[in-house]
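Every protein chain except one is present and positioned as in the full complex.
Naming follows writing order (A and B), and every chain is counted from residue 1.
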Amino acid sequence: MEHLSPEAKIKQLNLELPPAPKPMGVYKPLLQDKNCVYVSGHGPVTLYNELLRGKVGSEVDKDQGKQAARQTGLAILSTLRSNLGSLNKIKRVIKILGMVNCTPEFGEHPYVINGCSELFVDVFGEDNGVGVRSAVGMASLPENITIEIEAIFELH
Amino acid sequence: MEHLSPEAKIKQLNLELPPAPKPMGVYKPLLQDKNCVYVSGHGPVTLYNELLRGKVGSEVDKDQGKQAARQTGLAILSTLRSNLGSLNKIKRVIKILGMVNCTPEFGEHPYVINGCSELFVDVFGEDNGVGVRSAVGMASLPENITIEIEAIFELH
Partner (left out) sequence: MEHLSPEAKIKQLNLELPPAPKPMGVYKPLLQDKNCVYVSGHGPVTLYNELLRGKVGSEVDKDQGKQAARQTGLAILSTLRSNLGSLNKIKRVIKILGMVNCTPEFGEHPYVINGCSELFVDVFGEDNGVGVRSAVGMASLPENITIEIEAIFELH
């Protein structure tokens, strides 16, 4: 399946992308510098344009956290598609910074952020879908969203 | 006004830059790689070379936080000018990571970090002054400074 394009994989997997989130402040959702695309910190936007909220370890559990990370990945894909025209312009994932809104005791950030990383594998493939990553715990995130992820992609 | 150079805009707006901060550890304030300039995490340095301190949500409020973010932006401009010779060498903002020292309950990070982002719009313009961004909440920052921001700029 590795030879399917990202857009074909989205179709095959019946993935629905949420609306591309509007910036919550003075920034661009995405910026291109040569064949490098920088993506702003995204939150978990649902298909109904709502945000998934709650701190992992107290208000939500790790599986809800992982689901929020997946939804954040879908929001990033939506921003990429709406700004670039097609996900097929993406060659590979370079880097993600996965930030979990969680309690000081929480310790399963990699499990949570895999929600986004596994989605990117599904869409971009076993090699191109996997970049470098940090998965870490934040004191708080805007409007108490559960996850914020920023990313860098390489274009063809 | 978009056609004014960054240095002309600084003059027009009567912006005063604080002294370029000396590193608090083993790092360079700024590093150039081809036409890309990486800037270390900066704190809110005042004109009197003091640091603005206090956690947003308990010790200081969101407007003091926004003011600290603006002051952090001015410190970044000072580092850019003193290392590059002139802000006119900057073509555009690529990316900022805006880190707010705040309580676990705080949720208005975008409002706070806009203090820096709006400054960069004033200096570099509506398009070139706006890059990608993440705005997030940290458990703590060095010496209890209110804000730390790292950035990437593109040179002409």
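Note that contacts are C-beta pairs under 8 Å (C-beta built on N, C-alpha and C of every residue); 3 or more make two chains touch, one makes a residue touch a chain.
The structure presented is a predicted model; accordingly, all values stated were derived computationally and were not measured.
Contact with the chain that does not appear here is found for just one residue of B:P18, B:G41, B:G65 or B:P110, B:G41.
As for the chain not pictured, it touches subunit B at residues 24-31, 33, 38-41, 55, 97, 99, 103-104, 138-144, 148, 150.
One chain is missing from the display, and on subunit A it is touched by residues 36, 94-97, 102-111, 113-114, 117-118, 121, 130-139, 154.
The rule is short, and it goes like this: only the chains that are shown with their structure count from here on.
Note: centroid distance subunit A to subunit B, computed from Cα atoms, is 26 Å.
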